[in-house]
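With one protein chain held back, the other chains of the complex are shown just where they sit.
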Amino acid sequence: MTAPEAPSLGLGSGNAFVVELEQFTGPLDLLLHLLREEQIEISDIPIARIADQFLRVIHELGLNQAADYLEMASRLVRLKAQMLLPRPGDEEGWEDPRAELVRRLLEYQHIKEIALWMDRMADRRSLRMPRGYLPPPPELPPPPLTLDLLEVLGAVERVIAGILHPVMHSVVARPLNVEAATGRIQALLAERDEISWAEALGPAPSITDVLSTLLALLEMARRGQLVVRQPAPFTPLVIRREPALAAD
Amino acid sequence: MNPLSQLIEAALFSAARPLTLEELNDLDPDVSLAEVRAAVDQLREHYDFDGHGVEVVELGGGFQILTRPALASALERARVAQRSSRLTAAMLETLAVIAYRQPVGRAEIEDIRGVSGAGVLRTLQERGLIEVVGRSEGMGRPLLYGTTPLFLELLGIADLGNLPRADEFAIALQPPTPTVSPDSDAAAYVEADA
Partner (left out) sequence: MNPLSQLIEAALFSAARPLTLEELNDLDPDVSLAEVRAAVDQLREHYDFDGHGVEVVELGGGFQILTRPALASALERARVAQRSSRLTAAMLETLAVIAYRQPVGRAEIEDIRGVSGAGVLRTLQERGLIEVVGRSEGMGRPLLYGTTPLFLELLGIADLGNLPRADEFAIALQPPTPTVSPDSDAAAYVEADA
């Protein structure tokens, strides 16, 4: 936009320039740039190649610390893996894993075009100068202003009513209680060889209970006290005592 | 020049922002809005016909007197006036999203741009180019942003209706789900798989 054309990245140069960092407004911008350089259609991205290039470039530009770029990098790596998965037999039912990325890139490219148009409009507009001298406003008689305290207090209440959490409540950090979760799991496993994830969580768990349980499970698994397994993708976790009760 | 045009010229000269027809009408409450409009047009025609160095421009919901674009370089060279500085690419992208999606929340803007961070929004807000126009009903009731009259002034357009339609740009904003040619893709796939 303001910069006329992003320069060629010289992928082999190995130099990380701060200047070049500002050439891109974000990971989508960088991705579009790579596709343009390679003259690739957005709708048919060779994911494996582009993912590798993207990783190399953000490393070279020192962008591999920036969360937005890292998130895109991990997305590309995931896509690369998905493209390698064998496709189900019927072509009809196959959903291109790239579809979402393609949609986002097209949308972003459109935004860039609008931004470019706006830049040209603003540039043209700036050729017209406004009046430079502003006479100080003449001393006017004090306006017939009416204002009273009730009006102001009424306004305060309207504003407070519009705020999501109006009253400042002190935020008490709820510490994770891994010990309690460990105790609960041990008690359950003392009775049975296998328990489910929902059972391990206990009734009406809070978010801290979920995290505490997860940490307890991982720690106990590390110590070899239990095995966590998932019978099939996306099915509930099964927690199994190790060694099993029978062998005890 | 008739008295009303004269008065309007003086008012436009002493304001460095666009004045609406209603504001101009306050100069003389005895005339109608249509008469004010006619007087503005008369002033504009006079400037054009007599070859003035300034012109009447309709923008940002009102009218403003501005210098003619052709004179900009001479004014800058003589250090009489300066062109305003350009916006950064990040600011322009954010404005583009807001202009076409308003009212729009921060999450949607970040999602479209692929970039997170409140810095650009804050800067645009401080510069008066965008403003909070409400709250979404969604979770957390996030703030919704829209563009201001100053944004229209920046681009030199009269109102939002003067923005080009989104589909006038090369690519439609919300393309239908991209259709991937099954054949070419299948071929590519076989290669990758082999």
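Per-chain residue numbering starts at 1, and chain names A and B are given in the order in which the chains are listed.
We adopt the following convention: a contact is a pair of C-beta atoms (placed from the backbone, for glycine too) under 8 Å apart; a residue touches a chain by one contact, two chains touch by 3 or more.
The structure displayed is predicted, hence computed values, not measured ones.
**Student:** Which is it among A:A81, A:A155 or A:L218 that touches the chain not included here?
**Tutor:** Final answer for the missing-chain contact: A:A155.
**Student:** Have a look at A:L116, A:V210 or A:V227 and name the one touching the chain we're not showing.
**Tutor:** Of the candidates A:L116, A:V210 or A:V227, A:V210 is in touch with the missing chain.
**Student:** Among A:G132, A:G183 or A:P243, which one touches the chain that has been omitted from the display?
**Tutor:** Of the candidates A:G132, A:G183 or A:P243, A:G132 is in touch with the missing chain.
**Student:** Which parts of chain B are in contact with the chain that was left out?
**Tutor:** 1, 5-11, 13-14, 23-24, 26-29, 46, 50-54, 65, 67-68, 71, 74-75, 77-81, 119, 122-123, 125-128, 131-135, 139-143, 148, 150
**Student:** Quickly run down the residues of chain A that touch the omitted chain.
**Tutor:** The list for chain A reads 129-133, 135, 137-138, 140-149, 151-156, 158-160, 162-168, 197-198, 201, 204-210, 236-237.
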